[in-house]
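With one protein chain withheld, the remaining protein chains of the complex are depicted in position.
A and B are the chain letters, set down in written order, and residue numbers restart from 1 in every chain.
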Amino acid sequence: MMPDLGAYATEIILAYSLSLTAIAVMILWIWARSRRVKRDLAALETRMNRKPHG
Amino acid sequence: MASLWEYANPVKFMKVSGWLMPVTAVIAGAMIVVGLIWGFFFTPDDFRQGSTVKIIFLHVPSALMAINAWAMMFIASLIWLIRRHHVSALAAKAAGPIGATMTMIALFTGAVWGQPMWGTWWVWDPRLTSFLILFLFYIGYIALWSAIEDPDTAADLTSVLCLVGSVFAVLSRYAAIFWNQGLHQGASLSMAPGTRMDWSYKGPLYICMIGFVFLFLALVLAGTRTEIRNRRIKALMIRERATA
Partner (left out) sequence: MIALLIRDLRLAFRAGGGFGLGLGFFLILAVLVPLGVGPDQTTLGLIAPGILWIGALLACLLSLDRLFALDFEDGSLDLLATSPIPLEGVVAIKALAHWLTTCLPLALAAPVLGILLNLPGPAYGALILSLLVGTPALSIIGAFGAALTVGLKRGGLLLSLLVLPLYVPTLVFGAQTVTRAAQGLDLTTPLLLLGGLTAGSVALLPFAAAFALRINLR
C-alpha cells in the first residue's frame, strides 16, 4: 500500500509529519482557547446574573 | 452589499458563524483527507523529481494560504480603519497565527521539495526567501497585538502595520528575486519546472487547495468567535468592577 518513496523517503515523511503535526497543533490550540474562553464567559455571566445588576 | 455588513454586528456574526464554522470544518477535513490520501498513495512519481513531487499536495495549498491569509488581514485591517467594525479587526487578529503556521508549513515543505535539486536542507531561493520574510512579518504583527493592552489601540496600530507591511512584503518579494539573480539562474523553486502537470496531479492538488481554504475559513471563524467572547469578558469585567 505504501508507495516506494525511493531516495527521499525520510525527507518526505519528515515534511508530511511536521506539516500535519503543525496543523494539528494549530487546530488544538484554537479549540482549547475557544473552550477556555467560553467557560470563562459562562462563569462570568452566571456570576453577574446572580447579582441584582444584570 | 448591505447585507454583508450585517455580519459586522457581533451578535449576528456569532449566530451565523455558529453553524458556518462546523460546516466549513467538516468540508475542510473531508477534502484534505481525500486530497492527501489520493495524492500520497495514488499518484505516480515524477520522472525528474521522483517521489518528492508528493510534497506539492502540502506545499502549494499552504503557500497559497500563507499569502491569502495576509491578504485577508490586509482587507480586514482596511475595513477596521475605515468602518470601525470590531469583528473585522478581531478576524484579522485571529488570522495572524493561522497564516504564520501556513507560512511555516510552506517553508518546511518547500525546503524538502528542493532537496533533489540542491541536496541541502535550505537554499536561499527567491520563493523560499520571500516566505521566510513573510513569516517575519507575521511574527511582528502577532507580537504587536500582544504587546498593546488597549484593544482598540492594538487594533488600530496592528492595522497600520499590516497595511505598511503589505507594501514592504511585496517590495521584498521583488528584492528577493533581484537579489538571487546573480547566482544560479533558473534554479528557482517553481511548481513545475519541466513537469507536465497532468490530471493525475491536478485532481488531488485542487482538492487539497480547496480543503486548505476551507480549513483557513473554519479556523478564522473559530478564532474570531473566541476573540469576540474575550472582548465581551473584558467588557463584563469592567462592568463588574464598576458595580462591585
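A few notes on this one:
To be clear about the criterion, a residue touches a chain if its C-beta (ideal position, glycine included) is under 8 Å from a C-beta of that chain, and two chains touch if they have at least 3 such contacts.
Small disclaimer: the values here were computed from a predicted structure and weren't measured.
Every shown chain touched by the omitted chain in the complete complex is listed here: B. Summary of contacts with the chain left out: across B:Val16, B:Ile37, B:Ile75 or B:Val164, the touching residue is B:Val164. From the options B:Val23, B:Ala71, B:Ala143 or B:Ile238, the residue with contact to the chain not on display is B:Ala143.
For chain B, the residues touching the absent chain in the complete assembly are 133, 136-137, 139-140, 143-144, 147-148, 153, 156-157, 160-161, 163-165, 168, 171-172, 174-176, 178-179, 182.
To be clear about the criterion, only the chains that are shown with their structure count from here on.
Rounded to a whole number, the gap between the C-alpha centres of chain A and chain B is 16 angstrom. Remark: chain B residues 40-41, 45, 50-52, 54-55, 58, 62, 97-98, 101, 104-105, 108-109, 112-113, 115-116, 215, 219, 222-223, 225-226, 229-230, 232-233, 236-237, 239-240, 243 touch chain A in the complex.
Within the complex, the chain A residues that touch chain B are 1-9, 11-12, 14-16, 18-19, 22-23, 25-27, 29-31, 33-34, 37-38, 40-41, 44-45, 47-48, 51, 53.
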